[in-house]
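One protein chain omitted, others in place.
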């Protein structure tokens, strides 16, 4: 079951407090007969009566997703998705609802299911079902429920999908396995996650990809926001919410000076932490030097550190031996891709005591009383302990919408049975749709200037390899 | 009932989740008979059985309060508080417990009560009571309970206080009113809050202050941490926990460029917000210019702002007319001293709808649908929506401990019946006790250098007016 | 002969290039007969014919000194200096000329001489003389010339000074010694330098100060600009112009974390240097920690440093032993008050070779070939190797003008025979006159707000001790 940074953490701690309580209702949604106010029962959610609360959440989300709203307005006249039948499998949150309702406004029919058994906001699912979108999802599905929901989405009488929007590849996998004939009508797959994209490239390599697929995970805009800009904020947020640490004067080592590491270092330094980094790549190391960070080996500094953060994508970056040498109270956490960066397994040994002091916070206690503070058991800190701003999700959702429009409307032959990156020009379009949020005013090239630069006035402005 | 920034917010949202639930027990502590394991019943807390949990919290707090622990060690041999009988009235939290247990370790006897009816951590109170400190406090006291607790602290047979540690002035007020004769034996009052200090100065002016009092609120170290350094972190934390805002590119106006405003501006700018400020004082305004902030009048920019933050200490800094002109989604909050900076009262009018969307977050909805996001109903944001790092509390607590030692041991005549600031040298000592946390190594003057500078090698190093 | 940061460095390298060459004229100005175009010969400058060139320099300076120009306009109607006869002794530069011509525009008569034998801009002196201000100064005076010029300023028939503007105390000293009776008519002395202010306090202490004196050196606005803001820029400028160093990644230790040190650290860190500091004062040390700088002893880090900067005001902060341990290529310089911070004397020993590689840059070469790069022979770096922005000089000059107006117009009895700081309100006024340069818009208190804060709407807004 897929799942990744962007959506997983949405049902955050603060929010849940204000959600209607449904803990008293133990009946499985599959066993309930529910009808929306329009008489439809083609959906399966926790409680259709929570629709109003969910609607408000969607409205709040819309305020920070004006790019999608603007897309609705610009493209609404021509209904670029008229005729599109989209089956979708994503986290179901207020932000996804804004995406789905945008697709509908642009002419599409949608059926939707959840890509994660925990992440569904029940009230939002209810609100979507109430407006007539067939949604099959609730928070706390069993694995059997999960596949049942996907199946109900795909396998319905008198309706056959011609577009797939997937996040993690499970929906695509199910269709491949159970309903391969569906692909005869499908014009394309839009995939959002690292995992799902990886699966598509494997299919393509194996010659089994039978429709075009768009990799929206690697668009420049999305990458910058998911990594540099988002981590710059979430490292602070994640550390604060879990430990109430004061950043000023803290000695921090950040392992890895890629985009995630750069984001973490910038933020921590700005708030008065004294940051050093480790790197294996001399080019990144030299950048760290120029940016004012000492480049060290972890073992050289481990005894002095107050905080250790991994962002390498590698394994065993923090070893048991290094954990043994940390000082009392040292905080250890992971902002990288995998949960193997810190050798957490090595800490599950009889001589060490684990004490859960808060949600997502464990004290590992050595025989001599030394405590190391481990966050989120070494899993992604910002996935587990902070939230993702709606603005970042807006960039992802807009990219998804544009990819759907592009694939659905592309003339025969533009896309083969392969995996494509979003064209540079559309990447730039996603960015431009978000500029009004900042009241940013773009300069336009004059004809003379465009000619001088050898550029089209409307872009793309940079080569494809530009990052 | 007094209360102020530093402690009020301690029982924070995250923490409470992990506390033992006591909601099933509706009996008032005043009606319960409880005995600790040593057979004493001279205390009144919610549930003495929670002592173990509270002890763990205290131990965790100790890790970030090494200055107090170090003070215990340095001064323990001589027991500088031997003979001191301290009656205290403060927030009762793990951090206060570390202070109380330090006072005890230095030879004092203590009786303690809470300065706020909501802020007591029941488990910590239980842990203190278990070790034999007579504590009278629980979370959710009535006003009657509040004064009953104070009275039980002061009025006990066979024990009479000779030192007072107060936070807000209520304890001092009670003693003045009910047991004025106690002051015959009292060697001094240590007061921590703005309100309490203000009351003491009034007493002094009126010639009614009959013992020396130490104003620890205005020590340099404490002020810098409470304002500049603490706000630099808590503005980010408070905004994130309530609104999950992305800071990058946000247009922010900060009203007031004093220490609090400087802290807010530094942090927001560092995370990519575009910050401008308002000021009435040309010297502070010129500093803002030099620091790279545009100085504007609020009305000039109010339409464009994403976030409005007040830190002036003044009233009606944000008026209803300005609230009317804000754009949809604008966030308004207060980091200043008083809750009158934003004219919240003017928003309680029939044409506007209030919608509570999360704890501490209200949407005020205008007839045209525009929403303004008001945080903490205009009260202090960092008091309501973020936590204070233990390190900051450590500085306050250490200052309190040193003030008690100074007043208790001062030779006859050093202090008159007046309000005193902490001597510069002790302020420097508080700072020096916290340097080991940062592994900071102070340079010592050589004899020759001290002579050249006209300084004592052990300080004080700056004149009293130095900030 | 006095001299200090602000003006000393004005005749900077870049500027001089464009000056008319007068090296061919070896005649002493004292031996020349010169007459300006109005027929007056009451002046003594290098060459009256350079007046036009000097006028242009004054006009350029006026562009960045709009505060003085604005003061001319605001106060011109009432001529607040009508009747004032000011004798002045300062650096004679384009910026001083703007001050002098402002004083004249406000009604004063002025006679002027130079406070430093090297710093006079001959062309500017000529321009002043041409417009009728009796100026006695040229670049390259002998000491005898220096006192002769002062005497010519003071001792003139039919004119007796009633105000003194001094910079360094030499003029005041001369009047005390030679013409004590002048003080009968003098309403006040305005003194600008640390040295001069020190002398005045000594006179006052000895009961010998017979007129009021205004210490403008310690006004808040001036101090902030001379130290924090000015050093933030000049440390970079001074290092670049002398060594062309790349800041990124350089290891720098700054000795002293007062205002000057804070300015240096901020700038260097911002450009990617890795900065640590040394301190004797625990409060300043704690601030450095919070601002993200490691606090070390010099000896602990001296081997690793690329740059060593002193800003303590103390002596022997960098010792010969530490110089011996520096690595090859280490740059050593001083931004503090005295030239004794680095023990330069110890480097003048036979085993070391000095090599002058550029103006203000010496390589000290150890027997093993190691080179240490010493800037300005340990004198003030920003005095010797960078320039001071006109804007900073504008603040000083405006403060001087206001102090003269205040002392000249003060009602009998407001000022005694003592040394005074500029009243807070006037300090604020200086700041306010400079805000238009930044298009900064000050907010005005409403009556209600002023009352709430207990302030006068026009200031002062802060207590006198506020920094």
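Chains here go by letter, A, B and C, matching the order in which they are written, and residues are numbered from 1 within each.
Rule of thumb we're sticking to: a residue touches a chain if its C-beta (ideal position, glycine included) is under 8 Å from a C-beta of that chain, and two chains touch if they have at least 3 such contacts.
Everything numeric here is computed off the predicted structure, so don't read it as measured data.
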Residue touching the undisplayed chain, where the options are A:285, A:357 or A:410
A:285
Residue of C:242, C:340 or C:443 in touch with the missing chain, whole complex considered:
C:242
Residue, one of C:48, C:374 or C:392, that touches the chain absent here
C:392
Which residue, C:41, C:76, C:142 or C:359, contacts the hidden chain when the whole complex is considered?
C:359
Contact footprint on subunit C, counting only the chain that is left out:
12-15, 17-18, 60, 63-64, 229-230, 232-233, 236-237, 240-242, 244-249, 251, 267, 270-272, 304, 328-329, 356-359, 371, 386-392, 437-440
Using the touch rule from the top, list residues of subunit B that touch the missing partner.
248-249, 269, 271-274, 289-294
Interface residues of subunit A toward the undisplayed chain are 220-221, 224-225, 229, 278-283, 285-290, 294-298, 300, 313-317, 427-429, 431-432, 434-435, 438-446, 448-449, 452-453, 459, 461-462, 465, 467
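Following the convention adopted for this analysis, only the chains that are shown with their structure count from here on.
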Tell me whether subunit A and subunit C, two copies of the same sequence, contact each other through the same residue numbers or different ones, using over half shared as the line for same.
same
When the centre of a chain is set as the mean of its C-alpha atoms, what distance in Å lies between subunit B and subunit C?
42
Geometric centre distance via CA averages, subunit B-subunit A, whole Å:
39
In angstrom, rounded to a whole number, how far apart do the mean CA points of subunit A and subunit C lie?
57
Note: subunit C residues in touch with at least two other chains are 289-290, 294
